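All protein chains of the complex are present and in place, except for one that has been dropped.
For chain A:
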Amino acid sequence: MAASSDRLAPFPAAEEPGAGAPDTADGDSDEGGDIFVCNSNPVAAVSRGVSQPEPPDLFSEEDEDDDEEEEEEAGANTPAKSNGVHSDDDNDLFAEAHVELSTDKPGNSDRKELSTSSSGLRPASSFTQSHAAMQPTSLEQMEDEEAKDSFDVDVAVTNPEKVGDGMNAYVAYKVSTRTSLPMFRSKAFTVRRRYSDFLGLYEKLSVKQSLQGCIIPPPPEKSVVGMTKVKVGMDDPSSVEFVERRRAALERYLQRVVCHPSLLQDPDVREFLEREELPRAVSTQTLSGAGFLKMINRASDAVNKMTIKMNESDTWFEDKFQEVENEEQQLRKLHALVDSLVNHRKELCGNTAVFAKSMAMLGNSEDNTALSRALSQLAEVEDKMEQLHQEQAASDFFIFEELLADYIRLLGAMRGCFDQRIRAWQRWQEAQGTLQKKREAEAKLLWANKPDKLQQAKDEITEWESRVTQYERDFDRVGMTVRKEVLRFEKEKAKDFKSQIIKYLEAMLQSQQRLIKFWEAFLPEAKAIA
């Protein structure tokens, strides 16, 4: 009975949930049920864009609270200089805005929304080892154990740099790890990885880790359009934005991987983090956008084609699955609405800039001095407002749109979780069927009196009996895992949304206060006209 080796971790629709634009939302890493997190030293944001040879101060945020899910990102925005492609890249959309924002408050989800844009799920609670051997016997016990464990690995993805020229160019990222776990060769190390390396890691993990009820976090999706622009040049705003989004998504992906206790043990993960040169991953074709979609469809087809329909003794799973599907729909709708809002804000930026220019021209043509000055001031105010609008658009996008996108994928992966359980059940049932046949065969042999074949039949029966037991245990284990995952997911979702909303409100409030200052400065100019 082959393990479903063809079954890679489920991944929701290849294109952005709801949006569908290939070069916008790069898929964020997400898990369905996996809400593991490293909550020891939160992955403080690295001073992105600042080239540091060693990352000793990469991770600066202190642990505040085990359950603080945004710890990883808390430091994400240490007053880093810039957050774009190059350290002093003036084209960095968010550089200026970043500088203006207030400094971090410990433990607060102070990802300055612009700089990090990591809005993904940051599950707070740790998780106990979930290998088949150990299984917490009750939910309470599970939760107790969760609270105690902590993981001591932090990863950051920074410094995207274009390597090479023309259509063979690619972007290399710095992957920095800091850890105190003995299984690693040193306490802090850095390697350079390209996007296909991340995809390669995902593929290896998926093949190995299926049927556990675990969700393998998927990396962001490929984007031909996005990458082509980058190959041409990394300087224009849309390329900068694309690279930044991908960088943040890759970081979240890795953070989730290393926070998963089983995945962390996987030698492929260690190799990814530690090894200087990785052999080039070749079979990443399947992981393109279309490839993912095919995978999902194949997976669900497999489930649908089951001849033995699962007899669900536990309605909990049915109900939950339905809820998950509903929620995914709602979030898709919300995502589309936020996308629309973001686009309008960007439009407003453009309009404001054009208006500012027209006022400047009017001011220049005006011969009344006071009026002329006031009009020129007005043009400047409008320019500043354009900046504000840009920041607001970024806020909307990185805080809400990416958050929603993450959760849509998480829910999709969670559905995959449920599928895995059904598949485990199926395997168990089929084994039972086979066992039954073997017993019948033995009975026939007994009756036909063929003693030489009898021993073989008995051996086979023994073998299949143990398999049946194994598969039943697997099924139970997967069920337990799924339940745990779902509960934790809900907890984290509530926390995550709340913290993101607070971050958003803080940013909006700051914007408003700056706006008030602009108006207060302009008023005397207007009154001075005579």
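Note that a contact is a pair of C-beta atoms (placed from the backbone, for glycine too) under 8 Å apart; a residue touches a chain by one contact, two chains touch by 3 or more; residues count from 1.
By our rule, contacts and distances are computed from a predicted model.
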UniProt protein name of the chain not shown, from "Neutral alpha-glucosidase C isoform X1", "CIB1 protein", "Sorting nexin-6" or "Eukaryotic translation initiation factor 3 subunit F": "Sorting nexin-6"
Sole contact to the chain not displayed, among A:Ala188, A:Leu278 or A:Leu337: A:Leu337
Which residue of A:Leu371, A:Ala441 or A:Leu454 touches the chain not shown here: A:Leu371
Touch residues of chain A, complete complex, unshown partner: 323, 327, 330, 333-334, 337-338, 340-341, 344-345, 347-348, 351-352, 354-355, 357-359, 361-362, 365-368, 371, 374, 378, 487, 490-491, 493-495, 497-498, 501-502, 505-506, 508-509, 512-513, 515-516, 519-520, 522-523, 526-527, 529-530
